[in-house]
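Quick one: the structure is below, questions incoming.
The complex is shown incomplete by one protein chain, all other protein chains being positioned as in the whole.
Take a look at chain A:
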Amino acid sequence: MFSEAGLSVSLRVRDGAVAAALIRSTRMVQAARLFAKRPPTEVLHLLPTVFSLCGTAQAMTGLNAMEKAAAITASPAQKAARTLLVLAETVTEHGLTIARDWPALAGGQPRLDHAKRIRGALAGLRGTLYPQGDWLSPGGGTLTADCDRICAAIDQARQAITQLMGHDIDELVLPIAFQAWLERDPTHLPGLVQAKGWAGIGAAPFLPMPEMGPPDLAARMATDRDGQYLARPDCAGRVFETGSLAHWSWHPLISDLMDRFGAGLLPRLAARLVALAEGLREMEELVRDLKPEPACSLPGLSGEGLTLTEAARGLLAHRVVLNDGKISQYQILAPTEWNFHPEGPLVRALHGLPADPDLEWKVRLLINALDPCVACAITLE
């Protein structure tokens, strides 16, 4: 029987506060080892299905790693198309969380109609860019630059998000507009969090992931014989946080909120909105870099490739070793292994939370804000 992988968080309460948070994971962090001996095309076909939650980011990171190992450089237009697809997935994932999960976490009903509209708007982008279906062709597939259709899809997503939020998303991430929105509509999760005085819950020492990833990433992955690093990554003992807050902490809205609330719940929720707004804006800019191109082919080369992608949930790393065009090693390090590390950002955020009647609700909010890619159970001890 194939059990669904997941996370569990056990909280130990002493003297009216969380004294310890224990995270257990059944995630299959070494499963990618079985990609060894398979041809790259087969693995590229499997990646978006097997890792479907961030399937585009997983497939693109794998494709980029294979190209790096084979010393192939994709053209600027191909890179723009790939970034567009990853951003479409990021926007969709954040949109789904905000439409489906946030209302439920605030005690309301999921807004599935909005969730469906956001997803539907961007779902056809892959087929528009690569109508022959060869989007995962090493070196680049047959790229079609139907800019009008792509812009229309982005605009549809923008309209669906505006309707969901009741506000233009670009304006919403301006500090003054955000504050006014919070006060005007306390039924939205961020408004509720502010009204309840929970904006700063979970604030703890903030260790954001460096923009280019951990400096020792390549060496640690290359020497990770038993998979310990993939399961519990660190950098000289530090466990970084990755994801929206870490990536957008410099943004004026997030910087303002972190000045007031630290790395607490409200800045985390706001960082998801910033990721959504900035993702849409970058997509619109990338359309200009597209141009039609024929497909390329992957020569049977040998080499090693490590690539990083800022995916919806944070930094995703794939490392591949090719021998004569065949895969001999494959490793994946996903953002959840950082954020839900037994000594990582979730544990830091939970430590010291008061054990009041709302404790489980607050824990669920913090878990959702850090956004695991698997189900996460909570137990109180």
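Just so it is clear, a residue touches a chain if its C-beta (ideal position, glycine included) is under 8 Å from a C-beta of that chain, and two chains touch if they have at least 3 such contacts; residues count from 1.
The rule we apply is simple: contacts and distances are computed from a predicted model.
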item	value
Name under which UniProt lists the unshown chain, selected from "Cytochrome C oxidase subunit IV family protein", "Branched-chain amino acid ABC transporter permease", "Lipopolysaccharide export system ATP-binding protein LptB" or "Hydrogenase expression/formation"	"Hydrogenase expression/formation"
Among A:K68, A:H94, A:R119 or A:R319, residue touching the chain not depicted	A:R119
Chain not shown: contacting residue from A:R12, A:R33 or A:R238	A:R33
Absent-chain interface as seen on chain A, which is shown	1-5, 27-34, 42, 45-46, 49-54, 100, 112, 115-116, 119-120, 123, 332, 334, 336, 372-375
